[in-house]
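This is the structure I want to talk about, given as structure tokens.
One protein chain is absent from this view; the other protein chains keep their places.
And then chain A:
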Amino acid sequence: MTDIASAATIGATVDSRPVVRRRKKRITGRSIAVIVFLTICALFFCVPLYVVLTTSLKTMDEIRQGNIFALPQVWTLEAWRFAWFEACSGINCDGLRVGFWNSVLILIPSLILSIALSIVTGYALALWDVRWAGTFLFLMFMCAFVPFQIIMYPLIAMTRSIGVYGTIWGVAVVHAVLAMPVLVLIFRNYYKDIPQEIMNAAIMDSGSFWRIFFEIILPMSGNILIVVLILQITSIWNDYLIGVTFGGFNTQPMTVNLANMVTVSTGTASYNVDMAAALLTAIPPLLIYFLVGKFFVAGITAGAIKG
């Protein structure tokens, strides 16, 4: 600001005085400290990633030489192919693809169920006159802090009694239920910022709960939907405990598949295959981050909804 102002003054009296250049910023001790710290942080994540990536592209012979930081002498995708098509998880040797498709099948209903339930609950709590809304919200908030392990056994009994235990639907329902407290709070807080007068106008114009939701509120929810979508895709995809507890023998998600592969494989450990499998499992959430990451930031920072 001051630079622009002074530049303007200088510009006005340009013939009488030489243009004074702004002094270049020196590298100070503080900035060095910051850069060093950030570099260490980056290395902390990058070095293991580098090792995983290079190892997955090596042959086992090369790995046995023990030089884990070396680049592969022979670049090969054999480990990736093997992990995807042939690796054994327990007695099933069809590779990770089984887990991958299970994960996709779990993800889609879980996403739809959890977001649909919580967006409508959040909308009702924020914008409609719900009796005991405050109490309900408080209970919801408390539920967000209950560790999953405590309610695991009752949940197994409940899902069994409604006949979804051991199916993809069981996993989806449990995901939806467990995500609800946090998601409802997120949606409710987002909708609290919608001006009361817009809601009043809609109530006078239509008065229909669902029509207002679909025509007015849902179109205003783009940002927050992206945020919740990313949160949910990441947490559902990376989940292990719910998958291993509620998924049946043939419906285990990719993470369970991966863990079985790595821990219970017979014979010698194939590190290259393990690494490739780990990377394969991590790819979907990464892709989501790259695709919609910028909306994520926009969604988090967008506070008020402008009219």
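Note that a contact is a pair of C-beta atoms (placed from the backbone, for glycine too) under 8 Å apart; a residue touches a chain by one contact, two chains touch by 3 or more; residues count from 1.
The criterion applied here is as follows: contacts and distances are computed from a predicted model.
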Listed names "Nitrate reductase", "ABC transporter ATP-binding protein", "RNA polymerase sigma-70 factor, ECF subfamily" or "Helix-turn-helix transcriptional regulator", matching UniProt entry of the absent chain: "ABC transporter ATP-binding protein"
Sole contact to the chain not displayed, among A:64, A:160, A:192 or A:211: A:211
Candidate in contact with the missing chain, chosen from A:201, A:241 or A:283: A:201
Contact footprint on chain A, counting only the chain that is left out: 195, 197-198, 200-208, 211, 215-216, 219-220, 305-307
